[in-house]
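Excluded from the complex is one protein chain; the other protein chains are retained at their positions.
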Amino acid sequence: MDFFRRYKRDKVGIVFGALLVLLYAVALTAHWITPADPMAVNLREVFSPPSSAHWLGTDQFGRDVLSRVILATQVTVRVTSAACLFAVLTGVPIGMFVGYRGGWVEAIAMRLTDMLLIFPIIMLAIVIVVVAGPTETGVVVALGLAQAPTFIRIARGVTLAAKEELYVEAAIAAGSGWPHILVRHIWPNISTPIIVQATLTLPVFVLNASALSYLGLGVQPPTPEWGQMLNEAKDHLITSPYLIVGPAAALVVFVLSANLVGDVVQETLNPKLKKRK
Amino acid sequence: MGAAEPLIEVKDLKVHFHTEDGVARAVDGVDFAIAPERTLGVVGESGCGKSVTARAVMGLIDAPGRIVQGEILLRRQSQVVDISKLDPRGREIRGIRGNEIAMIFQEPMTSLNPVFKIGDQIVEAILLHDRIGRREARERAVDLLAAVGIPLPRQRFEQFPHQLSGGMRQRAMIAMAMSCNPRLLIADEPTTALDVTIQAQVMDLMNALRRDFNTAIMFITHDLGVIAGMADDVVVMYLGRIVESAPVREIFHHPKHPYTRGLMGSIPSLADWGARRLTAIEGVVPSPFAERQGCGFAPRCPHAMEICRTRDPGLEDVAPGHAAACFLHRAAP
Partner (left out) sequence: MIRLIVGRLLFMVPAALLIITFLFALFHLIPGDPAVMLAGDNAPRSVVDGIREAYGFDQPLHIQYGRYMAKVLQGDLGISNYTRDPVVNSVIPRIINTAQLAFLSMLFAMVVSLLLGCVSAMYWNRPLDKIVTIVSLLGICTPVFVTGLLAIYFFSIYLDWLPISGMSSWRHFILPVITLGAFQAAVLTRMVRSCMVDALGKDYITTARAKGAPELLVVFKHALRNALLPIVTLFGLGLGHTLGGSVVTETIFNWPGLGRLMVNSILTRDLPITQGSIFFFAMIFILVNLIVDLVYAWVDPRIRYD
């Protein structure tokens, strides 16, 4: 609770935190708040510019763009949350285990992790999509695995530090097994840095998920996704430039809010960082 | 103090830091003067405002700090400049820094730029103020390195800071500071970060420089013992103020202020040098954020009286040339 009290002191944190909460609310309630059916094709009403009936206009199939942007918010939240969870669930256990185990297992694992970290996320994700397939699940797996090395590093770092603590050494000396030690003694130390890292990487997930769909390697039509909507809008840029407004604005606002909230969360938990800025 | 016109005169200097947690009154009304070729020792526990005072004299106070009051008068042949009024990034103060007033710092390990050669850093200091050629500046730098007792100065010239020991680095810093023959050298705890044996060597070097260059020195330390063989006059600082000032013999033979006496009691002998803490005085330096009420030392003073908590003693003469800020030494409080 101390966290929220200190978070509240930051004006930027409040404004963009509220914006982010709003976006998540939109995502959760998408099915009820869309003004029109986001999937309904209406060939008599294609490419109609923004109007009171269609605030953001309609696309090449006469679908209401605003409704599609709203539904895409849900898709993005779903995909990025799942991918983030996937990254944590794969990265953290591996990091904790190799950090605890030490020795050559750790050496090799960290060498591999370092090697993966030199590749940009989008490249790793694309390669994984080749295997996992260009579907929503594929994107979740691809982004999750591509981000896992970051979480491996952090979990290992915290585990190494925790291992030095007296009470952990005592538990080891008392003959507790490694699952017990990892779960009971080391996990509590890890949750905070992992949460910070997860909030910090949220914008990265969003950017890369939309980039994959922009390339046609992500969420497939007719399911709307901001990147994919922008890709389709590009073909009609000359005649209907308004098509890019909705998805572009939603994407930028989401990433901006996520970035700022991540920064403020990190500063709140680690006030020393603030002095630097 | 000496009879000559002071070289530098600090009058009622106040430097405050405006931070998120409040206003830190790091220096809160300080007066002192240094005559040419004299050495002033500035003593006090860590955090009492010694470094901030020194930086103010160099015109090096940067945001969030600000000189809120006072004057820092540098006397030249025909004119007097008030350093506290100069733009800290302006041309005039830059002509003074490193030229008329030079400074050496506490941390030799971090005070030299790690990516430039030792020699080049000294050459830079020379070329910033003297219109001479690079070649000549190099020769002067090598001579300076030799003068501060660095063996093989030509080789050392080409080396990077990480290739030198802490003592050697501090000597290089001293060489750099002396490179333009400053009239005042400020040494901010130049030996604190060094090993005991090296400390003694650097102190010998400083003493030799004092003789050879005729430079006035403002020697800052938290350690009265270091000052005994070095200073002509001493000021003792506590919580951003001077609590006692006197010639060095006077301070050692007749210390008046309970804080000074406390410091005396805590002069470490060589044997327990490692501890270095001024443990003889109970308690810690209070936060400079706190509003001052009465004598700043009252919470830790073994002689504190009723009046000490309500009235400010103020620095007053207790003997000719000897002032103390304490009610114990007033005729009738």
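We just call them A and B in the order they show up, numbering each chain from 1.
One rule holds for everything that comes next: contacts are C-beta pairs under 8 Å (C-beta built on N, C-alpha and C of every residue); 3 or more make two chains touch, one makes a residue touch a chain.
Given the structure is predicted, the values throughout are model-derived calculations rather than measurements.
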| item | value |
| --- | --- |
| Candidates A:A82, A:L207 or A:V261 - the one touching the absent chain | A:L207 |
| Selected residue (touches chain absent from view) among A:A25, A:A40, A:L85 or A:V252 | A:V252 |
| Residue of A:L56, A:I126 or A:A198 in touch with the missing chain, whole complex considered | A:I126 |
| Contact set of chain A toward the excluded chain (per top definition) | 115, 118-123, 126-127, 129-131, 133-134, 203, 207, 210-211, 214-217, 227, 230-231, 233-234, 237-238, 241, 244, 248, 251-252, 255-256, 259-260, 276-277 |
| Interface with the undisplayed chain - residues on chain B | 55, 58, 60, 63, 89, 91, 94-99, 102-103, 105, 107, 110-116, 124-125, 128-129, 160, 162-163, 173, 176 |
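Note that in this section only the chains that are shown with their structure count from here on.
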| item | value |
| --- | --- |
| Centroid spacing, where centroids are CA-atom means, of chain A and chain B in whole angstrom | 54 |
